[in-house]
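For this depiction, one protein chain was excluded, whereas all remaining protein chains were kept in their positions.
What follows is chain A.
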Amino acid sequence: MSYMKTLLAGTAAIAIAGSAMAQDAETRVIGVSIPAATHGWAGGMNFHAQQAVERLEEVYPQLDFVLSTAPDAGTQVNDIEDMVATRNISALVVLPFESDPLTPPVQAVADSGVWVTVVDRGLSVPGIEDLYVAGDNTGFGRVSGEYMASKMPDGGNIVVLRGIPTTIDNERVAGFEEAIAGSGIEVIDMQHGNWNRDDSFNVMQDFLSKHPQIDAVWASDDDMAVGVLAAIEATDRTDVQFVLGGAGMKEMVQRVMNGDTMIPADVTYPPSMIATAIEMTAVGLTSTAPVSGTFTIGSVLITPENAEQFYYPDSPF
């Protein structure tokens, strides 16, 4: 059904483009290609992309947007080829599904003179894109680790739930391990919860059976934190002091805001970085302000003091 929405959005965009083109020959088109909303974070990213497109279409009458969402890398390549062939785009904002399969087609787009903005996941070959809006996975792990270390000055035993085995996950864990090195915190177990609530529930249940003393949990993701919390609630264990998730899901941000002791903080990996990329691309096309280069979105620690500014009640994530 998400296809249908995309289709509708696409048709609407074409209709708008048609009428706009009649008025103004100088209309330029920005293509936005992102993965479909198959999990919480991607859902949030889709939401912010749509919001940004709606806002910018009003602000810049001379710009048109084509937004397409792809369920896999192959479809994303097709989407991008279609955009170039039929919409004559002046700029492409792409969040690659996977780096390797997307590199050659995006390179071809860049070679044809189209402005290319890459978001979050980089391409395999450096220097293709004009603007790179990057998420900082190592930084995400580091901020999480530093918070753990400050929260547990005397050290302690923690368990870690990892995501789907990918470079993203490896960078996060590496950043985390580096930050807790020498703090007295010991990672007594690590398993993949695959960024999935059910998987992390099972893993946490088994961790609780296996280890008599767990002081804290780095769930490394808010969806996984939900599963972890449910597993802890089902037992009468009181040894787990807190759970640190990540990404900034609105339910978790709300718990931080309310001063929940089990969820004392969260670390952002904002899905709204897609909006940053679209906005900057629009600025680049319509003004003389230079926007090329790399723009890294830092991961920020959400605490009860600043939680309000990270709370988006309308977002699905």
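One rule holds for everything that comes next: a residue touches a chain if its C-beta (ideal position, glycine included) is under 8 Å from a C-beta of that chain, and two chains touch if they have at least 3 such contacts; residues count from 1.
Note that contacts and distances are computed from a predicted model.
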| item | value |
| --- | --- |
| Omitted chain, identified by the protein name its UniProt record gives, among "NADPH-dependent glutamate synthase beta chain", "Ferritin-like domain-containing protein", "Monosaccharide ABC transporter membrane protein, CUT2 family" or "Nicotinate dehydrogenase subunit A" | "Monosaccharide ABC transporter membrane protein, CUT2 family" |
| Options A:39, A:55, A:87 or A:151, residue touching the unrepresented chain | A:39 |
| Identified contact with the non-displayed chain, of A:32, A:226, A:275 or A:307 | A:226 |
| Candidates A:33, A:68, A:117 or A:196 - the one touching the absent chain | A:196 |
| Contact footprint on chain A, counting only the chain that is left out | 1-5, 36-40, 42-44, 46-47, 162, 165, 189-192, 195-198, 201-203, 205-207, 209-210, 223, 226-227, 230, 234-235, 251, 315-317 |
